[in-house]
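Complex shown without one protein chain; remaining protein chains in place.
Right, chain A next:
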Amino acid sequence: MQQKTLTPKQLFIGFSKIGMSGFGGVLPWARRTLVEREKILTSEEFSAILGICQIVPGPNVVNLAVCVGSRFGGARGAVAAVLGLTLGPIAIVMLLATLYEHYSHLDTVQGILRGISAVGVGLIASTGFKMLRDEFQYPAMLLVVLITILAATYFHLGLGWVVLTASPLAIFLARKKALRI
């Protein structure tokens, strides 16, 4: 059904725009560009692909670029999309790092950065809380969240061990939840 193809160049340019406009999170921009503006994916297709990208570990937005890029342009398309998404922001962030080296001793700069990091932590936490809302449909799943949090923050297990510890119960409960809803 979906026969459209895009050249690597088109994918590179499209994802460059997404990367460069993604202040405070790229995903909303990805949706706006791919679904609303360029219309290369329907809303349902976007959600389905995004669902997969969030299952797999690693940077979610990069995963999205790989999925969309490979769907429309094969392996070369995937590489083009990832490069487009990342190169511009990397250049900007290195520019900022250079400025930082010169001006980090200033009180003003230190103040700005302290304020921004406090907000940044809050933004990460809110992502978690937003996702947590959905879990109340099937409260047993909150147990998995709790175990993960305890393993990471109280027992200070490494990330790999946390995932291994919580996975069996996560898979067991997820299956029950899927059968119920």
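The rule is short, and it goes like this: a contact is a pair of C-beta atoms (placed from the backbone, for glycine too) under 8 Å apart; a residue touches a chain by one contact, two chains touch by 3 or more; residues count from 1.
What we mean here is this: contacts and distances are computed from a predicted model.
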Assign the chain not included in the display its UniProt protein name, restricting the answer to "2-oxoglutarate ferredoxin oxidoreductase subunit gamma", "Lipopolysaccharide export system ATP-binding protein LptB", "Tryptophan synthase beta chain" or "Chromate transporter".
"Chromate transporter"
Any idea which of A:5, A:42 or A:153 touches the chain not displayed?
A:153
Contacts from chain A to the absent chain lie at residues 19-26, 48-49, 51-63, 66-67, 70, 75, 78, 82, 85-86, 88-90, 92-94, 96-97, 100, 104, 108, 110-132, 134-135, 138, 141, 144-149, 152-153, 158-160, 162-163, 166-167, 170-171, 173-175, 177-179, 181
